[in-house]
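Note sheet for the following structure.
Every protein chain but one is kept in place in this view of the complex.
What follows is chain A.
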C-alpha cells in the first residue's frame, strides 16, 4: 500500500505537458488583460491627441460655440448641448414607453405566445444597424412628421423649444430616431428586472386586496427599480454615443439654437462629419470633443454598473 502511494507521488507530468499547461494559462491571462490595455489605450491616446487643443482653449472649449477652422477658433458647446439634450429628451420619451411595454410583456394581459412574440420583436429592433435607421429616418420619418412639426411650430412657436420654422432635418427628428433605438434596451432590461421580482410579493399584494395596478405601482415596480434604473443609464450611454442615425437626421449645424426644430449637432455627429477632412488644430479639437464624449459615457456606464452591483440580488 505504501509503495503504491509513493508511486503516485513520484509520478509527474512530462515536462512538455507541464510547460504547455503553464503557457496556456499565461496566454489566456495576457489575452484577458488586452481588454484593460485597449481601454487604457483609448483613454490615453484620445487624451494626448487632444492635449494641444486642451492647453489652448482649456475649459472655455466646453462653453463657447464658435467652430471656425478658418480662424482656428474652436468651442464645442453646441455639440455638447446637442448631445445632452437629444439623449435626455429621448430617454424621457423612452422610459414610460419602454417600461410600459415591459409591464405589458410581463403581465398576463394576452396569452404567453403573443407576449413572447412582441418581446422578441422588440429585441430584433435592437439588431437593426443604426445607419439603416438613419436612412429610414431621412426618407420616411422626416416627410411623415413634416406637417406635424409645422403644426407644432404654429401653435407652440412661443415656446423657445419650437421657435424656428421647421425646414427638413432637425434635432427633434434625432430625438425620435433615438427613441426607436433606445426602446429595445430599456424594454428588455426592464422586462428582465420585472421578471426577477419574486412571485410571492405579487401574491402577497393580491392577497391583501390590492388591485393589479396598485400591485404594479407599489410593489413590483419599486422592487425592480434598481434594475430598470441601470437599464436606463445604459440606454443613456448608448444615446450619447450614438452616431450614424443621429448624424444623418440632425442636420449638422453648429449654429446654436434653443429650438428643437432647427438643425443641431452632437459630439458624435461632429466627429463623423469632420474627422475625415480635418487637419491641423481642428483634429486636436475634435479629439478634445471625443474626449468629452468618452468621459460622459464612461461616467454614465460606471455609474450604471455600480448601481447594478449595489442593488442587485436584493430578493
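What we mean here is this: contacts are C-beta pairs under 8 Å (C-beta built on N, C-alpha and C of every residue); 3 or more make two chains touch, one makes a residue touch a chain; residues count from 1.
Here is the rule we go by: contacts and distances are computed from a predicted model.
Name of the non-displayed chain as stated in its UniProt record, restricted to "Cell division ABC transporter subunit FtsX", "Phosphate transport system permease protein PstA", "(2Fe-2S)-binding protein" or "Xanthine dehydrogenase family protein subunit M": "Phosphate transport system permease protein PstA". Residue-wise, the contact with the chain that is not shown comes from A:29, picked out of A:29, A:113 or A:208. When you scan A:109, A:148 or A:258 for touch with the missing chain, the hit is A:109.
The missing chain, though absent from the display, is touched by one residue of A:84, A:118, A:161 or A:201; that residue is A:118.
The omitted chain makes contact with just one of the residues A:63, A:92, A:131 or A:225: A:131.
Residues 13, 17-18, 20-21, 24-25, 27-36, 38-39, 41-42, 45-46, 49, 96-101, 103-105, 107, 109, 118, 120-122, 124-125, 127-136, 138-140, 180, 183, 187, 211-214, 216, 234, 237-238, 240-244, 248, 268, 271-272, 275-276, 283, 286-287, 290, 293-294, 297-298, 300-302, 304-305 are the ones on chain A that touch the missing chain.
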